[in-house]
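Below you will find the structure I want to go over with you.
All protein chains but one are shown at their positions in the complex.
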Amino acid sequence: MTQVIAFIVDALVHATPLIITGLAVAIAFRAGIWNIGADGQLIAGATAAAWVGVAAPASIGWLALPLALIAAAVAGGVWAAIAAWLRSRFGVLEVISTIMLNFIATYGVSYLVRGPLQEPSHVYPQTSSIANGAHMPTLVSGTRLHWGFVIALALAVVTWWVMRYTAAGFRIRASGVNPFAARSAGLIDVRRVTTVAFIASGAIAGVAGAIEISGVTFALYENISPGYGYTAIAVALLAGLNPIGVVGTGILFGALETAAGTMQRNVGIPATTASVIEAIAILAVIAITQLRTRNAASVA
Amino acid sequence: MTGAGEAFLEGVIRTATPLALAAIGETVTERSGVINIGLEGSIIAGALGAVVGAAHGGVWAGFAFGAVCGGVVAAIFALFAVTLRADQIISGTAVTLLALGGTGTLYRILYGSAGAALNTPTLDPMPIPLLSQIPVVGPALFAQPSITYVLYVLIPAVAWWMYRTHAGLGLRAIGENPAAAIAAGIRAERVQFMAVLFGGMLGGVSGATLVLAQAGTFVQGMSAGRGFIAIAIVVLGRWNPLGAALAALVFGAASALQFFFQAIGSDLPYQLFLVFPYVLTLVALAATRGRTNAPAALGRQDLQQS
Partner (left out) sequence: MNDVALELASITKRFGRATALDSASLSARRGTVHALLGENGAGKTTLMRIAFGMLRPDAGSISVDGVCQAFASPSDAIAAGIGMVHQHFTLVPAMTVTENIALGGLGAFRPMRTRVAISALAKRTGLAVDPDARIETLSAGAQQRVEILKALSRNARVLILDEPTAILTPTEARDLLHKVRELVSSGGTAILITHKLRDALEFADDITVLRRGTTVWSGFTSTATEDGLISAMLGGERVLGDVTSTVATPGGAAVMSLQNVSVRDAFGIERLKPTTLSIRAGEIVGVAGVEGSGQRELLRVLAGRISATAGRVTIPPIVGFIPEDRQRDALIQDFSLRDNIALLGAGTREGLMAWSDIGDYARTMMLGYDVRAHDENVRAGTLSGGNQQKLVVGREVGGSHTALVAENPSRGLDVQAAAAVRTRIRAARDAGMAVVIYSSDLDEILAIADRVIVACAGRVSEAPMEYESIGRAMLGLAQA
């Protein structure tokens, strides 16, 4: 029984960054932006959060946590804004630029944790631990489950509401599905709308990084993200880009990756198998969607 | 200094070779109107295939099996992106994820957690008599592993095929206006499938080159984004095989700088060099304004719309 509870807790802890990056991807994809860079944006957010968490004086107490979250959102947004700017100013495909920025973020962290942000003894490639005030409070005492999971749920509800009920959300959806009609019939400034959505997507992914730092690792390491941003694509697509659905698929993949980790330790099945399953999930969704639209087309 | 200079030039060609192989394949793919983000997957599959093939039948069996593995990954992509007409970006991303995870898993299954395959046969440099004696550039261009010479032949061959055969003309027409090509009696879907397959096989050869002419072993994720860099090279090369080869040299130079600075004893952080090709990709794409000269129908799902 305790094993089951431990598994559920682990799965939810694992699901938290997946839900949040899944939302980030869903927003971007809804806007017609192929943001493959949630990973880099998460890393940028984690870096900013760690920096704030380490640098925060003890005197500001719990204020360090919101500060870290805000810094992470800004950093993630800025990281996405680079790709957004390259896209709108120079027409650079965001698929390529965001992947490049993922690599740059990864090597950037590698440099920082061995250089300017390394812990004082200069032994380990990591930062010092963040201040206690920057820790995310635990949700269920005695477990690792923290309030970040609740933040993830709240973000999902807010995203769903914005997309469905606000004019801004409608503009994002219209611009993503058919930018020509959005521009011509809706007089929507598509370039502006998609740029804002892109940056918002990056900011949300950045928050996921802050929550990892403040709720799980408490310091910045190399490999802070085991590819959350890529898994997020599977999470978002499997949910049909629906923010509420993302919660479900995020938990599903959180459980999957937790199970994969356990199996690698106990049975020797490689953890990379999880990404194979994710890929197959994406391909299955694509195949079903395509076959369904084909049938619909042949009937019409 | 000349020693470091020559080593640098040699490094340029060596690191450019796998990039150019992948980029030339992707050039053909993109000219048919398909952008294959899954190229990264073909490269990593080719790398693992090379280890397996070389262990059973020597270096050239390694290249052959690498090409087959790259082709298989590309065929999965083509099944979705070409046959089912699904979104190319999503299909490509999924296929990359599949191949990166799949090769990691297969490698562990085949060789255990310890790794192994350390005794993979590799290609030694094969200096060409006379040509390799040319001062400065001779050793760099003509004292390379033989796969580089295959590349030298491949560049003009692909260019000739693309611009001087009706099949090449048809391929380019599909990328510009598939409806027109179909009306001219060309089987656009089949050509696209073959173009993706060709690109994937060259991606596989590219991955095999990493193993058999460079690293000598397989490392999980060793493709390290080369598939995406190759896609950027295609853009820089203006969707032209010769252009792609030249653009690959620029990226080769960026990577080779690392060896150069090490050779002259610089103490700049090594991450700076690792990150350089990715930064260069961004700068170069911005400088070419992204996609001038791109095939007009690149990435399009619907073939009938003109």
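Should a chain be cited, it is by its letter among A and B, assigned in written order, with residues numbered from 1 in that chain.
The rule is short, and it goes like this: a residue touches a chain if its C-beta (ideal position, glycine included) is under 8 Å from a C-beta of that chain, and two chains touch if they have at least 3 such contacts.
A quick note: this is a predicted structure, and the numbers were derived from the prediction, not measured.
The chain not shown here is touched by just one of B:G101, B:P139, B:G170 or B:G204, and that residue is B:G170.
One of A:W85, A:W147 or A:F170 touches the chain omitted from the figure, and that residue is A:F170. Hidden from this view is one chain, which touches subunit B at 163-170, 172-173, 176-177, 179-187, 296, 306.
The chain not displayed touches subunit A at residues 165-167, 169-171, 173-174, 177-178, 180-189, 298-300.
The definition used in the following text is that only the chains that are shown with their structure count from here on.
Note on chain placement: the centre of subunit A and the centre of subunit B lie 29 Å apart, centres being C-alpha means. Contact residues on subunit A toward subunit B in their complex (touch as defined above): 34, 36, 82, 86-87, 89-93, 95-97, 99-101, 103-104, 107-108, 110-111, 114-115, 230, 233-234, 237, 268, 270, 272-276, 278-280, 282-283, 286-287, 289-291, 294. For subunit B in complex with subunit A, the residues that touch the partner chain are 37, 76, 80, 84-87, 89-91, 93-95, 97-98, 100-102, 104-105, 108-109, 113, 220, 224-225, 228, 231-232, 269, 271-272, 274-275, 278-279, 281-282, 285-287, 289-291.
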